[in-house]
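One protein chain is absent from this view; the other protein chains keep their places.
A and B label the chains in the order they appear, each numbered from 1.
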Amino acid sequence: MAPKYHGVDFYALDTLLSEEERAVRDTVRTWVDEQLIPVIGDAYIEGKFPKQLIPGMAELGLFGANLPEEYGCAGLNNVAYGLIMQELERGDSGVRSFASVQGALVMYPIYAFGSDEQKKKWLPEMASGKVIGCFGLTEPDYGSNPAGMITTAKETKDGWVLNGAKMWITNGSTAQVAVVWAKIGAQNDANSIRGFLVPTSTKGFSAKDQKGKLSLRASDTSELVLQDVHIPKDAILPKSGGLKSPLMCLTQARYGISWGALGAAMACYDEAVSYSKNRIMFGRPIGGFQLQQARLAEMLTEITKAQLLVLQLGRLKDQGTMTPQQVSLAKRNNVDMATDVARETRRLLGANGILAEYQAMRHLANLESVYTYEGTHDVHTLVLGQEITGISAFE
Amino acid sequence: MKIAVCIKRVADSETRVKVAGDGKSLDDAGVKFILNPYDEFAVEEALQRKEKAGAGEVVVLALGGATAQETIRTALAMGADRGILLQTDAVPADGFVTAQAIATELKAGGPWDLVLFGKMAIDDYNSQVGPMVAELLDLPCVTSVSHLTIENGIATADREIEGAVEVVQCPVPAVITTDKGINEPRYPALKGIMAAKKKPLEVKPVSLSGGAIEVLEMQPPPARKEGKIVGEGAAAVPELVKLLREEAKVL
Partner (left out) sequence: MTTVLAVCEQRDGALRKVSSEVVTGARRIADALGAEVEALVLGAGPATGADQLGGFGADRVVTLTADGFGKYAPEGYAKAVADRAKSGAAVVVCTASAQGKDLAPRIAAKLGTGLAADVTDVMVEGGALVAIRPVYAGKALLKVKLTGKPAVLSLRPNVFTPVQRPKAGTASTAAANVPAGRVTVKEIKAAEAGALDVAEAPIVISGGRGLKEPANFKILEDLAHAFGGRAAVGASRAVVDAGWRPHADQVGQTGKTVSPTLYIAIGISGAIQHLAGMRTSKVIVAINKDKDAPIFKVADYGVVGDLFEIVPALTAAVKSHA
């Protein structure tokens, strides 16, 4: 049951992990080696999320793994949670995205903003993978600017009526429940944003696959349309309030992405090292050439820095002192780093690098989405700019 | 259903083997240690039998250094109830010495409905501690079992032999050593990993006798002589056949 993959640990960072953290990582690592990696290449080409993996992921406890045990979750600390994301994305960003959405964007808001009844009803079902969720915040015309959203929730005497459209929704057409963010007040009132739990079988709710993706192909991405969707009064997440609520969810998810991107980079680096040792050109392994060595040295350096970054970020999160800006720095750095590592690996692999048999091109294409979603690289740059100067560049 | 599972902490099979300074053992710097893969089958078998019985206890027992506690916790994370470490400085080269220590512990902690081992450890390839413990406890034993049923106090086991499968029966309690095929070991679930911390793990220092197998040295295997690429495609076949016939003299 030992994993085939042996990680990248140039600075003996394993010694900074607890035995449980390592055990969690190794379990997920083995699962990824044995269950995910063998099927991901074909799933990617077919453009389908490998749904058959869901029961296995649930059995391991990968969904909402950092939420408490009383809701059927594993109750892990945030470093262990991060390591799970790292290993999943070492397999594929699409599969990590699936777990991120389920855990950080659906289970987390139910946990953080939901009533006791909502938590008891949904969380165990979601931890066991029986219910899959999606998160509807982004709209066709409101991506980096979610405050401008136009989806509305109007209160009626017996509930709410939702109208609007959401775009780029991971798990949209797989999900049985959607966390939909909508304004209950005026169009310019971002403070009136609330979260709603909408069963996807509700009349007026439809999800349509977004076709033609050249990235995250092993992930289900949809457009949601809500047309006069009637839901009961208790469908609102009672403790949600304002744009801050969905942004808190995104902070959770971005935290996981910072780790996840690292996993993709580690997978590519591993492939680059192995290829450079085995590929013979001009009578010797290409790893013996200076240009390839420079590539590899750069990758190892950047991966090691990124590992230190997320490990400390995780410790801060466990202490309760992590700030959203610190998450922005990690997401921004690690995704950008991973994209570079994937691209350099693709190039190091020469023509083989474009094949699905190897991982680099798939990771590279995926990471272009990861670079863009959950706050684009540019937006995080400006978040840091504001943090440094105290001056917002958005407004 | 009270089942003992005897497990071992071993170097991962992917390990790059480097001989330690003493010239007799593995240099374990940078080596990843795991639960012996054949022992995973034993743990899984115990868990399934306990689950089927609806009640019982699965006790994992290991002999080794303090670090073997981590290996025991892997089995606890899979679902075993408690662990015992017979703590020694090193695992002896003589499997009989190990067997004696394990048998003593099992005798004290018994009786057992079943005692399980993996068929061999992937580090020392000894394949012997299980049947030796059976002898010492005077229990019937079937080794390398790839399929097992137990009904009315009789165990019926398949074991692969050369070119055939041997169907063996014995009464239980018995010692069974497990081979691939008997089951599909589960992954330790994350909740199990967290729960393992809270399960009892008793550490008992043991001192062992010298035994009858003394390691003189450990060496890397002689390198195979440099091979050659005979050629490409079907065109290389006549040359290959000629070499096999005239140079290697195997045809």
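The criterion applied here is as follows: a residue touches a chain if its C-beta (ideal position, glycine included) is under 8 Å from a C-beta of that chain, and two chains touch if they have at least 3 such contacts.
Since the structure is predicted, the reported quantities are computational estimates derived from the model, not experimental observations.
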item: Contact residue for the chain not shown (choose from B:53, B:66, B:90 or B:165); value: B:165
item: Touch residues of chain A, complete complex, unshown partner; value: 278-280
item: On chain B, residues whose C-beta touches the chain left out of the figure; value: 11, 13-15, 17, 19, 26, 37, 93-97, 99, 122-132, 134-136, 140-144, 146, 156, 158-171, 180-181, 211-221, 224-225, 227-234, 236-238, 240-241, 243-245, 248, 250-251
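Note that in this section only the chains that are shown with their structure count from here on.
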item: Averaged-CA centre spacing for the pair chain B and chain A, given as whole angstrom; value: 39
item: Touch list for chain B against partner chain A, complex; value: 12-14, 32, 34-35, 37, 40, 70, 73-74, 77, 185, 187-191, 193-194, 196-197
item: Residues on chain A engaged by chain B in the complex (per definition of touch); value: 1-2, 4, 6, 19-20, 23-24, 27, 30-31, 59-62, 65, 69, 74-76, 80, 84
